[in-house]
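All protein chains of the complex are present and in place, except for one that has been dropped.
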């Protein structure tokens, strides 16, 4: 398959550019008979939408989704679901001065060399705007997983630039523009205000969790559940690192500590992050992402133009000073898409499996 | 595709179990006309082979590879290359006591629930032994990349348990059993000896690098080069984290620091790790892996059996107290496989691209 | 991959229903830099369009295509090309009486049993209307093949119901509504008029040809060029048979006759239809299709309803009395899509191949 499709059975093919007529996706392989309308999808799109606080890009996009196919009388038919989002607020003139020069840390340089031409308007295909169709598709997967298994997807920010964010509770996440699991975000607002004044940008760390995941999703190799999650997450714009469970902290752990003990009531801990041997354990799936600082900043940087001549580049346009701020709903969507795909793959191969004996323990709470 | 194949055009399908008759793989899509014989492959297999020092499993496997197809008079024909490695030293009795109980941190539990049965001999399909065919396939990819682009793959250990390993130079890596880039490994040998006595295991951190990579490999989304690398690496047994370039350190960096400046002579730094917007920049590709401690240890751990009853598990058998020790050649192979696949994908789509103007800068040395 | 995508590298994902808001497709993997605008695509859509003669359905659809992505300043960018065709003339009330009963020879019955529900309006997903996006995608492939290799795609009708159509010349095909290679179609018009009066339908036989195809496209097995052509053609609505070259006539031929002799100037004949061993020979590719009679007819037929009760079914609505009439441009498109995909696959693997010696003979004319 060419590169714009995610999934083997629940397949999402993404299309569009930041300042083209429209963006969207085609979801192929959705089970039939599920109730679905645009409102089911719009909710997550609104969480990701630009222009909702002063800390994100001020581009004004309603991101209204239209279902073009695959739904009849409010139910999925099992045929492809095409989703369309028209672009509304394109100010392409903002980008004219960077058509011939490469922003440091940006895809300008690599697109130019790969394709020989590029759509420079708003970053074209490399824009974070292209995560909107992913979020839309993720909503369909989330709904199916919730109705079928009771699976819940959640994400929050755990670090903003240099500032670690303590975990106070999931209930705070929807109450602030940072998707931060804390009651008071004044400190993070001040940090972002200072950053904007400095004409600079910062990174973020995001935690994603799925609870209520059936045991046994995944494959021994190469398509481990962890591998496909890593693929999906590293495919999100600006991600530079992915961890499952204890991640890099596992390096310094002993086996006698890291290996989660099993008890009749369930696992005693979750260092593994919900996966063993490439398969889900039934515990919460825990994933962490590192998101780099936005490359489009006002601070002038040394670079070259398409002729190889030295130039200085500073990016005006409208950009997120921290792309990580809106990453939480996107990471949820990506995790949902991978789990949905593996749930279908699993029942294709193993629908007839009956374990000889024994209960299936989940998390111990 | 079912889960045991890696790659879209240069496809490796892996088969086998730790104590079955044989392990191996089929490589489909190799370009024709490349000189290839078993010795080209054996070299890397020998680097990964068990039993080469007291710090790894004492299982005695020659890992001799037989080329069954796809090579005629010493050259690849373009048809599938099947590689076969017979298993020799199976002591399956070592494992009899764990057939009905689940090792904490091991795939026993998840395999049992997914498939309803499992091959418990030596971990069956979940054994690190199954990385041997990956290494064999990687040797073919490395050879092609080297001959075509001069690409060089290298890997080393950068942390052993709690001990960070300083980087003194690539020349040391082949000289010691840890793949450590240092002249003196006495400290790490002592650490491992202590660990074995404690009947415990530890994790490791591995760095993988590719130099001489063409610019433009990858796709904007979802099949970014970084995404496919993350997939391949997270698919390696025991890996819990993957970083590209500065990885998780990027979170606390400013955009004015992280974005690598471009100069007529090349990039001024490599925070990006050789990829921007999902495409290779032509700089060195830099990847880091977190490998968890081995789950099979002699220290008794609480667990349950297949009836859900509480039991104690301690694993005899022959195991690597640190599976990370032999991970370096495997990580090289995985990176080579991903690069090879993307090199073929790239020329399929973009073989006619001629950039308007301008040189292609590489690393500044 | 789920079932709505055709191709491995040049991938077309089709979406839509006959009476939904829109139909369309996403083309992924198109090489960058090719000049492309909507007019390039509209021409073939107009050839397939309904309502252009009294012998086809009178549904009035302009089939105007909108390019949503993948083209910038008139050139393909290498990113997904999304094509959108809004449905205009839906008279869904025509179909109300068949929502609960199954038309003999129609997909009603199988969709109902597979999905548990179906969109009955105009046949929903099973409508021949869904060939429009295929034709649109085919236009992009045709343009690339023509510019790159000089490949020409042509199709004509060679039998209408019981009437074989002699081959007088390709120049007649565009001049009549039957895509018939003859100057005078009065006989076929009379046949169709009689058929309509009889409230019945008939089948057709279509010939498709590609000339100017490079030698060596395809794979030894399983993805032979012939296999992928057969897949694409048998996937066209109502097709019940596919032949390559002499097809079923080969059964009664001797090897001394069938095997096309090679001469320094080229092949002396083309019984093979342009393929040997799954690979293109450089000769004209020749394919024949059998298209069954339309199942939606006014003549009442015995059937059952969704409760299993006997009913009589006669279909009003607007239908093609011979779906084969509009099949010629669709068959061209399908052949172009397969050739384009294999051209990209071929250069991915074999771009470095240099034959030792010797010319490449084509057709002898």
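In order of appearance the chains are A, B and C, and numbering begins at 1 in each one.
Criterion: a residue touches a chain if its C-beta (ideal position, glycine included) is under 8 Å from a C-beta of that chain, and two chains touch if they have at least 3 such contacts.
Being a predicted model, the structure only gives us computed values, none of them experimental.
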Remark   = Against the hidden chain, chain A presents residues 8-9, 29-33, 78-79, 148, 220, 344-345, 347-353
Query = Touching the missing chain, which residues of chain C?
reply = 1-6, 8, 14, 102-107, 109-116, 125-126, 130, 159, 161-162, 195, 198, 200-205, 215-224, 226-235, 237, 239-264, 268, 271-273, 275-282, 290-297, 299, 301-310, 324, 345-346, 349-350, 353-361
Query = Please identify, in ascending order, the residues of chain B that touch the omitted chain?
reply = 1-5, 8-11, 13-17, 20-24, 26, 28-29, 32-33, 66-70, 72, 75, 77-82, 84, 114-119, 124-125
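By our rule, only the chains that are shown with their structure count from here on.
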Query = Superposing the C-alpha atoms of chain B on chain C takes a rotation of how many degrees, nearest 5?
reply = 180
Query = Taking all residue numbers at the chain A to chain C contact, is the shared part over half or under half, that is, same or different?
reply = same
Remark   = By Cα centroid distance, the chain farthest from chain C is B
Ask   = Per the centroid of Cα atoms for each chain, what is the distance between chain B and chain C, given in Å?
value = 45
Chain A and chain C: spacing of chain centres that average the CA atoms, whole Å = 38
Interface hub residues of chain C, defined as touching at least two other chains = 8-9, 29, 32-33, 78-79
